[in-house]
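A single structure is presented below for examination.
Other chains dropped; remaining ones untouched in position.
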Amino acid sequence: MSDSKDSALEAEIRRIFAEAPFVQSLGIELVDVGAGRCETQLQLAQRHLQHHGYVHAGVQATLADHSAGAAASTLVRPDEQVLSIEFKLNLLRRARGQRLLCRATVLKAGRTVTVVESEVYADDGAGQSLVSKAVVTLAVVPLAHVTPG
Amino acid sequence: MSDSKDSALEAEIRRIFAEAPFVQSLGIELVDVGAGRCETQLQLAQRHLQHHGYVHAGVQATLADHSAGAAASTLVRPDEQVLSIEFKLNLLRRARGQRLLCRATVLKAGRTVTVVESEVYADDGAGQSLVSKAVVTLAVVPLAHVTPG
């Protein structure tokens, strides 16, 4: 991929992050993006926690799903968009630390269905540990179909 | 279940909702709770949406997972707590409207593992439609194990 194509891709993905209020509200940031992959991060704050002081599963799910969507978006045509059909998230370790990192990688990009896996790591300053893993199934749909009436 | 037991149960579940910052931050409210079931709601606002104007999958996942945890909590002993191990969420219809409703029902309560299904409905004022469904697996663990050090 040429540098200019990479820049256009990154600009498009940045736009999706900026235009998604829930993603903005959580504080999810784009770190890096390339063909079939996306890396994101989230600086953790009190508002991201559940009642025992760990990061809420819903925060991890949002990060995993949104990053998967961004990774899948890199492999569709300009007149297409992706929509999550379903995802499964396995919570492997209780998540605490200063930030979450997510690496999403496309497993299979199809004409109508794309499958992505997202790994979420907790970074406590000393190191990273894998805290959850999701497999996300997305539909590839014409852009015209996803605009609310 | 006697009325006083019911009230104690509801008070305990309300406490879990109140003490979970992410649940508070989203605005998830407890509607009703009983043995093996929990009903919740969320008044929808701009901050809950993704970039096409629909409710973000992460919002639905948080509602489904948290309600499942509350339903599972009603069937454990006072010295036990539940923690989500994994969940899968199927997004059935694009979600819009004034509020989301979630009904979580325990499928199987075991000594160490409980399985709950959560149905999420969108209410647009005129009626409700099923927008997503989750099946959530939770571990039943001694309370002492879930307090961060």
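A and B label the chains in the order they appear, each numbered from 1.
Please note the rule applied: contacts are C-beta pairs under 8 Å (C-beta built on N, C-alpha and C of every residue); 3 or more make two chains touch, one makes a residue touch a chain.
Keep in mind that what you see is a predicted model, and the values were worked out from it rather than measured.
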How many copies of the chain make up the whole complex, given that 2 are shown? 4
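The rule we apply is simple: only the chains that are shown with their structure count from here on.
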Copies chain A and chain B - rotation angle from C-alpha fit, nearest 5 degrees: 180
If you average the CA atoms of chain A and of chain B, how many Å lie between those two points? 23
Flag every residue of chain A that touches chain B in the complex, lowest number first. 16, 19-23, 25-26, 46-54, 56-59, 61-63, 65-66, 81, 83-91, 94, 96, 146-148
